[in-house]
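Notes for the one structure printed next.
All protein chains but one are shown at their positions in the complex.
Order of writing sets the chain letters: A and B. Residues in each chain are counted from 1.
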Amino acid sequence: MDVWFVVSNTILLACIYGTLAIGVSITWSSLGLLNLAYGFIFAFAGYGAWLFAQHVSAWGPAVLASGVLAGALGGLFVCALAFIPIHDKPNFTIRGLIATLAINLIGTQSLLWWFGPRSKSLPEIFGTWKLSLPGMTLTADKAGNVITSVVMLLLVLRWMRSSRGGLEIRAMMMNPHAASIVGIGVRRTSFYVMAITGALAGLAAVLLSQTYYISPFGGLTPMIKAVSIALCGGLGSVQGAIIAAIVLGLNEALTTVAIGGRYVLITQFLMIILILLVRPRGIAGILDRAREA
Amino acid sequence: MNVMQQDLSRETHTLHNHVHRREVLNVCGLSAGYGPMRVIHDLDLIVGSGERIGIVGLNGHGKSTLFYAIAGLTGWQRGSIKLNGIEVGRTRSQGPGRYTHQIVRAGLALIPQGDEIFHGLTVEEHLDSGAFTPRSWRERKERKERILQIFPPLKKLMAVPVGRLSGGERRMVSIGRGLMGEASLFLVDEPSLGLAPKIGKNVIDALMALDLGGSAMVIAEQNVSLLEGRVDRIIGMHVGKLKGEASAALMLHDQGGV
Partner (left out) sequence: MTELSQAQRTWRNPLFAWDSAQEVEQLPTASYVSHQEIWERTRSSRTELFKVGRLRYYHKWAGHGQSTWRRSRYWPTRRRVLRIRGEYNDKSLRREKTIVDKRPIWWVVGLMVLALVPLITPERLENTLLTAGVTFGIYAAINLCWMLVIGTASIFSLATYAIVGTAAFMTAYASTMFGLPWWLLPPLGAIIGLIFGGIIALPATRLDGFYYALLTLGLNELCRVYFVTSKEFGSATGGLYGAATYLPQDWSSTGQLQLAYYACFTLMLLALLLYRFINGRQLGRILRIAPEKREAFAEATGVDFRQARVRVFLISSVGLGFIGGFYSANYGGVAFSIFSFDTVLLGLAMLVIGGIGRAEGAVVGTLIVVFFDKVLITLGPIRLIIIGLIMLFVVLYLRNGLFGIKQQFRTWRDKKKSERRSTRAEKGGEMLPEEATEARNPDDVYRRRYDKMQREFLKKLVTPEVINEHRRAPQGQHSESLERLLIYFRNQPQPDKYAISALQSTNGYRIVALSGHRGVAPRVVEDKIYRSPVEAYHGVFLRRVQDLLES
């Protein structure tokens, strides 16, 4: 077995999955909203980047930025439609879930209606260079993917750790009632959160489009993977999501090499079910040491 | 003990405030409650700047509800609440907590009963979260220093998640958080509740030692002896209405006698 191949694939997959899963995780824990319109935001960002590349400029970083912006816009849209009207109503969690599903249905069908079923491809953002090191080759898209997503993730995490907005989000994640008492507005903060998670989805959409194509329903599989990784990491925990992304990325790389790409989803789900059976609240259940209540 | 005299003394007192002090809080005809239940009945309260006021009353007589109503957290409310001359009371609140953050930003610091804290944040981050206005955010270092002077035990705990602190330490963090912003009105709800008597007394001492400047502080307590003689006024609260100082003394007797 080619060890280097497995390692590099693991890192690549872990980066992209991590980007997606952290978005889902943050949304859930700070807003209590399980955003299943993520697939739509993903596709929306992809189409945004595609339109930009078609009509304005095909320069790599600009396309990437436009995808991220479009993702943030999609996030704001979902927030205004599915979070703001019902966040203080009874039974919010289930209703929020269904509302985002409805937005997903409307959004993807609108995209299908507008752009047609043919999938689109983006220009090569990171160029086509190759780096040959002893024992392996590093392609531009792989290196670019890893570097961009790691940089973006670090930026977001750093922002969450040290800025005022990040502190507001983290405070709201822990105790929304107390947050309003110290002057943190739920509605305003929810817009931040959704814009940031949407931007993460947009980034992942552009990065993944280097390998796959952009299609109205192309966001579904990434969304399901993101959701299951967030689930496995323990909804609401950033570290848990990162660890889960690495574990599942490793699993995917190993499965592809050992038994074939067909079985990736099966082994992945067996693994998630196994983890959840042992730890019903995911990997974060092990990490969490703070005294509750 | 005459009823008439008691009313008179209240009148003169409010009059006195009108003349000498700037009003921080002016509550007029406030009623509030949850659903069909009415907890506060046509209540008037005026708090001048620099004042420290104690509100005493038994459990369930509306002390916390009064604070929640001022912060816009009750189910419904009616009547006028003016904070620094800005009207913050709404006839129909759009669901509890919808405008709380705006009221807080207008200069209210509510230190709620039972420590509404963020379990995972460290003490330092916790104190930061209280500094929500741009100015206090910029000055947060000096402000934290000030709070550490008031609560020296917190100095060692700055990097510890709040979820792991003891009840007394949590109360200090919760009060410290309330003192971080530039509030003009501090509402402190039962600072000694659930604490050992000595620690509770320390917490009250710290509140008393605080330099209020132009702001005001209202402390709700069940235990009158902790406040007696140390605040400017003690007001009794009984079934959703405020009683004058005279009847506050009576309540002290009641508590001793029962």
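FYI, a contact is a pair of C-beta atoms (placed from the backbone, for glycine too) under 8 Å apart; a residue touches a chain by one contact, two chains touch by 3 or more.
This one's a predicted model, so the numbers in the text were calculated from it and none came from an experiment.
Any idea which of A:86, A:143, A:157 or A:257 touches the chain not displayed?
Of the candidates A:86, A:143, A:157 or A:257, A:86 is in touch with the missing chain.
In the full complex, which bits of subunit A touch the chain not displayed? Write them out.
34, 36, 39, 81-82, 85-86, 89-91, 93-95, 97-99, 101-106, 109-110, 112-113, 217, 220-221, 224, 227-228, 231, 235, 262, 265-266, 269, 272-273, 276-277, 280-282
For review purposes, identify every residue of subunit B that touches the missing chain, sorted by number.
Subunit B touches the chain not shown through residues 1-4, 31, 33, 35-38, 41-42, 75-76, 78, 238-239, 241, 250, 253-254, 256-258.
Methods note: only the chains that are shown with their structure count from here on.
Measure off the straight-line distance from the CA centroid of subunit A to the CA centroid of subunit B, and report it in whole Å.
Measuring from centre to centre gives 43 Å for this pair.
Spell out the residues on subunit A that touch subunit B in their complex, using ranges where they run on.
88, 164, 167-168, 170-171, 173-175, 177-186, 188, 289-292
Considering the complex alone, what residue numbers of subunit B touch subunit A?
Those in contact with subunit A are residues 71, 73, 95, 97-98, 100-102, 104-105, 110, 112, 116-121, 125, 128-130, 132, 137, 161, 163-164, 177, 181.
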